[in-house]
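Quick one: the structure is below, questions incoming.
One protein chain omitted, others in place.
== chain A ==
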Amino acid sequence: MSGFSQVVRGQAVERPPYPRSPLRYGFIPILMFAHGCAGIQSTLEPTGAEARQIATLFWVMVIGGSVVWLAVIGTLLYAARWKGEPHSAQSAGRLILWGGAIFPAVVLMALLAYALWLMPSLRPQSGEPPSAPLRIEVTGEQFWWRVSYRSKNHEASIASANEIRLPLGQRVEFVLKSSDVIHSFWIPSLGGKMDMIPGRTNRLSLLATKVGIFRGPCAEYCGTSHTLMAFYAMVMDPAAFDIWLEAQSQPSEELASDGKLRFISNGCGSCHTVHGTEATGTLGPDLTHLGSRESLAAGILPNTEEAIRRFIADPDVIKPGSKMPAFRMLPEDDLQAIASYLKGLK
């Protein structure tokens, strides 16, 4: 911004007292960062109805703001360079009335009306009966996401973690909670953000308009590993989504492995659930179908056997402040077998 205004001033005034700043081309490297405005975590490249509305609101603001800004600067330059007779008090008074009171009031009213008009779809009232056929409850925990799907096709809710899948072109209602501190749920490409507040239930409604994988970060500082708390949101073709959700409601395919025995015998089931086994703990993420998830440890590791092994051994190193105790004392065989068992849970 500073580089830009320097250039404008240089052109307009053309007088030497303004030294040529070595920073005058500083905006060029800044433009290079604009590359970051695209991609799987961008509000400027919307792939959902809500994000689209917010992006439109953003551009209206940016362009409108730029026009107002140019008008103000133009008036300023005009006033500074005017060499003729002073304007009459009456015409100056008119300018102040129209430019200083009526114009801003109209613009602000219009913006307010526009934003209020957007509100209902972005901020569904709580307590309202579920309007969407699919409701996804997401609970923020230090430092991961508890996810539970409620679909009209399924009686029971379907538990998952650290990944959200939604069908293309269908409205999905998110029920957002927190179990410990304030987190914030945000999928920039699709919509949000919405805080997750302990003891409260917030709601958000999203409609995805493009198939793809998008990323969501925790958008409210929540502790030591706040930056290591993210997830992937995958927008799927509705038919594929239904098949996937149906598969999620079933236990994982049993692979003959003694990794399962070691998983149980070392007590992993006290905190984690794997459907269809003795493991029914609910303190940590549900691990049924872990192997089929896009990422590991809330969006921070690739979902590979090696990464699973590493996380079991050193969760406190990979994710400081994690509630999971380290299992680096397990024999290498056990770590390997458990990692391979979990990776096999597709």
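Simple rule for what comes next: contacts are C-beta pairs under 8 Å (C-beta built on N, C-alpha and C of every residue); 3 or more make two chains touch, one makes a residue touch a chain; residues count from 1.
The criterion applied here is as follows: contacts and distances are computed from a predicted model.
S.K.: Can you match the unshown chain of the complex to its UniProt protein name from these: "ABC transporter permease", "Outer membrane beta-barrel protein", "C-type cytochrome" or "Lactose/L-arabinose transport system substrate-binding protein"?
M.R.: The chain we cannot see is recorded in UniProt as "C-type cytochrome".
S.K.: Quick one: say which of A:D237, A:E253, A:E278 or A:E306 touches the chain that got left out.
M.R.: A:E278
S.K.: Among A:A113, A:A239 or A:L261, which one is in touch with the chain left out?
M.R.: Result: among the candidates, A:L261 touches the missing chain.
S.K.: Tell me, which residues in chain A touch the chain that this view leaves out?
M.R.: 261, 264-271, 278-283, 323, 325-326, 329
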